[in-house]
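Just one protein chain is left out here, and the rest sit where they should.
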Amino acid sequence: MSQAPYSTQELMIIATAREIANREVVFIGMRLPITAFGVATLTRAPDAIGLFEVGLARRQPALGTLQTMSDPLNQLGAAWASGLLQVMGTLPGGRVDAGFIGGAEIDRFGNVNSSYIGDWRKPKVKLPGSGGAADIAGMAKRMVVIMNHEKHRFVERVSYITSPGGLAGGDSRSRAGLPWGGVGAVITDRAILRPFGPERELHLASYHPGHSIADVCDHTGWNLKLLPDCAPTPEPTAAEIEALHRVDRDGFWR
Amino acid sequence: MSQAPYSTQELMIIATAREIANREVVFIGMRLPITAFGVATLTRAPDAIGLFEVGLARRQPALGTLQTMSDPLNQLGAAWASGLLQVMGTLPGGRVDAGFIGGAEIDRFGNVNSSYIGDWRKPKVKLPGSGGAADIAGMAKRMVVIMNHEKHRFVERVSYITSPGGLAGGDSRSRAGLPWGGVGAVITDRAILRPFGPERELHLASYHPGHSIADVCDHTGWNLKLLPDCAPTPEPTAAEIEALHRVDRDGFWR
Amino acid sequence: MSTKLTTLAEAVRTLVRDGDQVVLGAGLEQAIPFAAAHEIIRQGKRNLTSVAPISDMVGDMLIGAGCIAKVVGAWMGNVSAGLGHNYRRAVEQGLPHPIAIEDYSNFTLALALWAGAYGAPYVPVRTILGSDIMASNPKILKAEDPYTKTPIALIPPLRPDVAFLSVQRAAANGDSHVWGNLGVMQEAGMAAERVILLADQIVASEVIASDPNRVIVPGFRVAAVVHTPCGQHPSPLAGHWKRDGDFFTDYHRLSREPESFQAWLKEWVFEPGSPEGYLAKLGRRVEALRIREQALSVPANYGAS
Partner (left out) sequence: MSTKLTTLAEAVRTLVRDGDQVVLGAGLEQAIPFAAAHEIIRQGKRNLTSVAPISDMVGDMLIGAGCIAKVVGAWMGNVSAGLGHNYRRAVEQGLPHPIAIEDYSNFTLALALWAGAYGAPYVPVRTILGSDIMASNPKILKAEDPYTKTPIALIPPLRPDVAFLSVQRAAANGDSHVWGNLGVMQEAGMAAERVILLADQIVASEVIASDPNRVIVPGFRVAAVVHTPCGQHPSPLAGHWKRDGDFFTDYHRLSREPESFQAWLKEWVFEPGSPEGYLAKLGRRVEALRIREQALSVPANYGAS
């Protein structure tokens, strides 16, 4: 393994930024996706809009590292400061191209759990809950999940579906009444997974430099299949790295 | 008939002001009720709040004569400038004590028509429509109707119920699903009518100075019955007249 | 940053199609984008549906000019002067052609736009129970509240094709500030497929970004920004323009007969030819409407450090 001029998290940020096309309206959560949004606005997506469920929209990320979406730095220079309903209402309104969420567990159809480990009636672990994740998963045109790739987190079936991906696969998502959306990508510290085939099961799309297909499969709790064009994740370009360094001026992600 | 030191409209304004108790939240339409709200805030109701369906709340009326609720004069010094939904939402929210409306026709149960004369499928006259009147009639804790008292306007049955009063009388209003509200008073240029008895039919509560019971009944299109304590409308007090002159500084209503 | 600035003629030509549902009166009695109505009439758009809780004379004018096939609303007339003569002629006599009416109350029309804006399948409501609006508008369904087993009315969503919004100031990127009573501007702007801003002033984007809470419809929902000083005349605009009451009264008198209405249209819509021509025709009258009093909002600080 050569000494890469970027960290794994920097690679994840750049991979996330590549999921944002120009002029898209995207729901960004905290931390990694905010930085990715900044990289996107400096590279392929100068006119992208970032939304925050607390009630904000921005054209560029805040100047500095945020602890929360409501930090004064994130209010200053916002493009829109409003209520949760107005901003999150753009999701069922059909105006949101992509949304970025995390979670504690994900299954082979991309359903995400951030609520309860074990039976919700008597949980082993109480996680914080949905926040806006369920709404983003339900109504963004596509959702991008960002998680660390560990076998006990990438499971055959999550114990509680907080945020629907493909539900039971196939057309089960649309049969549940969700008119659009679903998983666009799952970006991990080892790989990128994408849904494929009639069942829309998550497949390995690419594995990061320094990782192998076998390594990724070993860390996945289901029998991970490969996309036909499965390949190494493209290295960050010089322009992407430069943009990332401009956004992450404190070097938080190095 | 003695020369009264006030006009009929001034008497109507003062009678309308008497319908507002202190701290009440009231929906005021244009013209006469706005002035009445001003008189109320200067007399019995210094902490009353006036709402406007365009999206405004005021603690005092604007300084000057308005053409519309949206005149810049009405925006200046408002207590709240917001949307129609937020302000009118206080009606179904159960926060509005009284609302003032007008109309082209009213019937003996206090239903008001401001939409169509004749069959709505092929109307003889197309009136402007509800505006916010239907919502106010439906969901203010009580509505006060202000109209000129003419026989062809005070009818047995309106041709179209824009704004429900007592509907068919008795409990028909609550059976229709309206959980509260109904007519508090009908204030005309001749008299004040109020609902009475189990049927909540409009009865004559008082007749204005210069008018007689017979005169009022002659101008009513149904067999108008008298409230047990029917009496002349109390004359404006000196304090009321003074307050009115302070509010109506241009003498619009003299 | 790409600019959304364009001309009114271009915006109406490219963004309004025959048959569209169009919102012109979202601010209710202020900020009515009259200039857009004039351009729609000049370009001869047809079979439009007018969507607004209250249509002051802007709706009446479009009906008389033959642009409107249907009115979706709660009130149409001439707020300070009386009934709308063209509206009455169309409904009562089918002149210049018959129009359909979809009746709402103000609140239920606002709810329909809210549902359209935020993707609600419908909104249940009680305010119009007992009203004949439930009878004359077949889209409003009677139902039972499954929680309380009491009667409710269901209001389906409205998603207009185009919303014209008059605002005090906008930047080229589509962000804008509007103040005073807001009517249904936010719901219409979030619900419409295409939003066209008529901006009294064009300002630097920093002016808008200095106060993001005053943004009602964010720029990413805006298709075009048009600089139309006093483009809401004769309606008022908080802090910028007084209402031209005489204009409404004159219109009321002249629209009483079809012939005099046509003369009015010629004088005030066709001959001026553009927002600039209209302003020029108003001449010194417009200066008397300009608000000079300064009653500035106490600023809010958005500093972060």
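Every chain is named by a letter (A, B and C) in the order it is written, and numbering of its residues begins at 1.
Assume contacts are C-beta pairs under 8 Å (C-beta built on N, C-alpha and C of every residue); 3 or more make two chains touch, one makes a residue touch a chain.
Every value quoted in this text rests on a predicted model; they were computed, and no experiment measured them.
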{"item": "For the chain not depicted, the shown chains it touches", "value": "A, B, C"}
{"item": "Option from B:Ser82, B:Asn148 or B:Ser174 whose C-beta touches the chain left out", "value": "B:Ser82"}
{"item": "Candidates A:Ile13, A:Ala40, A:Met69 or A:Ile106 - the one touching the absent chain", "value": "A:Met69"}
{"item": "Residue touching the undisplayed chain, where the options are A:Pro33, A:Gly50 or A:Gly138", "value": "A:Gly138"}
{"item": "Where the unshown chain meets chain A, residue by residue", "value": "30, 52-56, 67-72, 74-76, 78, 81-85, 88-89, 91-92, 115-116, 120, 123-135, 137-139, 160-164, 167, 173, 176-179"}
{"item": "Touching residues on chain B - with respect to the absent chain", "value": "25, 46-47, 49, 56-57, 59, 62, 71-73, 75-82, 85-86, 89-95, 139"}
{"item": "Contact footprint on chain C, counting only the chain that is left out", "value": "119-126, 141, 143, 145-148, 150, 152, 154, 156, 168, 177, 179-180, 182, 207, 210-211, 213-214, 238-240, 242, 291-305"}
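The working rule: only the chains that are shown with their structure count from here on.
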{"item": "Distance between chain centroids, defined by C-alpha means - chain B, chain C (Å)", "value": "28"}
{"item": "Euclidean distance of C-alpha centroids - chain A vs chain C, Å", "value": "39"}
{"item": "Centre-to-centre distance between chain B and chain A (centres being mean Cα positions), rounded to whole Å", "value": "56"}
{"item": "Multi-partner residues of chain C (at least 2 other chains)", "value": "186"}
{"item": "For chain B, residues contacting two or more additional chains", "value": "none"}
